[in-house]
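Questions regarding the structure given below will be posed in turn.
Every protein chain of the complex appears in place save one, which is left out.
This part shows subunit A:
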């Protein structure tokens, strides 16, 4: 096909569409600065936690573990626009497998992680394969069910999970001879894992695979008309996000040294949803900034004592009103672009 030059100028569209004009160079420079902002804020928070240690370090470590979980959830819910209420099940499988294998059976953490990952992916395949082929909300209902079922198993299967009592004495994160001890080392390991996760997602987004996920999110009908096997990509997205959840579960038990059924309860899903929506659905940095902000927000209002929950709630509502696409979206708006 011949390559004819564009004769339509960008302003040739119908009148009243001023927003169509290209961003000026000054604007895109501003956008660049603002785009780096959430990363800088995140780096600052993690750096401060490493420097100050103590309670702040503990909270930031939890936030980073959640960042891994939410990064995975974002692949499925943000980039692919599907819904899951049961990703805590995969965190539980990863976490419990790591806990049991590294304590009772004295496996090295990495091998135990791999076993948990395999278990999570197997369950995700089992639930995803049949439900993703059907139209409607079968998968979200199925995920809600597995979240509850896995919780019940953690409670009831006492011979392995020790029920409500939980499993303690789980070794710290380690590979071979190296074992992460102390706040700083743990924060460093978690930060590296979060950055690796973000890197994977950023690469994925700009690839044939990632574009196919966005196509499924944008219009299943149009995606199919272009030859995309929608059910297959949904399943791949579900498996990937389950893998991140499993990793988060493993990280949690090693960092805390203890696990009980409550750790991976439904509140995990609610918290993760909040982080995802506040941070920014379908963005790379959103899950990270969301996890940090939502973990630190209650602490910010601690000084007000009685008003803590109220202040926290009000802050959340304000965020969702002024940044319906999350904080990453807010920055796009400020840069004069449409929220992406």
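Before moving on, here are some points about what is shown:
We take it that a residue touches a chain if its C-beta (ideal position, glycine included) is under 8 Å from a C-beta of that chain, and two chains touch if they have at least 3 such contacts; residues count from 1.
Throughout what follows, contacts and distances are computed from a predicted model.
With the options "Acetoin utilization protein AcuC", "Pyruvate ferredoxin oxidoreductase beta subunit", "ABC transporter domain-containing protein" or "(2Fe-2S)-binding protein" in hand, the undepicted chain maps to the protein name "ABC transporter domain-containing protein" (source: UniProt).
Residue in contact with the omitted chain (choice from A:29, A:44, A:130 or A:218): A:218.
Contact with the omitted chain, checked across A:240, A:284 or A:327, is made by A:240.
Among A:56, A:83, A:200 or A:266, the one in contact with the hidden chain is A:200.
Checked against the hidden chain, the listed residues A:152, A:179 or A:229 yield one contact partner: A:229.
Against the chain not shown here, subunit A presents residues 1-10, 12-14, 17, 19-20, 22, 200, 203-204, 206-212, 214-215, 217-219, 221-230, 236, 240, 282, 338, 340.
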